[in-house]
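Here's a slice of the assembly, chains where they normally sit.
Every chain is named by a letter (A and B) in the order it is written, and numbering of its residues begins at 1.
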Amino acid sequence: MSDIKEITQALLKFRDERDWAQFHNAKDLALALNIEAAELLEAFLWKASEQADIDKVSEELADVIAFALLLAEKYDLDVKQIVLQKIEQNAQKYPVEKSRGSAKKYTEL
Amino acid sequence: MSDIKEITQALLKFRDERDWAQFHNAKDLALALNIEAAELLEAFLWKASEQADIDKVSEELADVIAFALLLAEKYDLDVKQIVLQKIEQNAQKYPVEKSRGSAKKYTEL
């Protein structure tokens, strides 16, 4: 079993033991993901990047990934496939010769 | 190679072909993740959960996961390990008997 599948199974088991599938509609999962992303952001607030507490980053990142995988599962999306596809799309938006060494958005290249 | 490792390698290759490591400090990766999370949220705006466009959800979710994996790589975090650990922690915050069928936050249980 792939590691993504394995993590997803553990998340579903945790959810189902608590009978939480009833709350986990896709919209609220997206809200939850945003809330956890903001808690991750809080690890960097009023700080230089290097000053962030790694344990806090690690914990909040775990929460973000958990909700991302639950959302992927909700739509039966293959995580590896959608990310590799997105990389291909981005490669077209950001051709190497135009975007090399530049932080500009593709709309400004 | 695990799925997560494989996706991460593809992301790093994409980044390095464009010489973008210089922009990818942890704090800005956390910003990027939040921005993508909000684009995911936009797929649900002014809509019932079922009305969201799945292609949009899939694309934005891919972006969220991409930045999450880049951030994990930045800190050399093992994604499977940190999520499984977080599930264990949450199991203590949300004991089955107290949280079953309830959407309350652990601070209110």
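As a convention for this text, a residue touches a chain if its C-beta (ideal position, glycine included) is under 8 Å from a C-beta of that chain, and two chains touch if they have at least 3 such contacts.
Note that the coordinates shown come from a computational prediction; the quantities given were computed from them, not determined experimentally.
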{"item": "Full complex, copies of the single sequence (shown: 2)", "value": "4"}
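Following the convention adopted for this analysis, only the chains that are shown with their structure count from here on.
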{"item": "Between subunit A and subunit B, centroid-to-centroid distance (C-alpha), Å", "value": "2"}
{"item": "In the complex, subunit A residues that touch subunit B", "value": "2-7, 10-11, 14, 17-20, 22-23, 25-28, 30-31, 33-34, 37-38, 40-41, 43-44, 47-50, 52, 54, 57-59, 61-66, 68-69, 71-72, 75, 77, 79-80, 82-87, 89-91, 94, 96, 99-101, 103"}
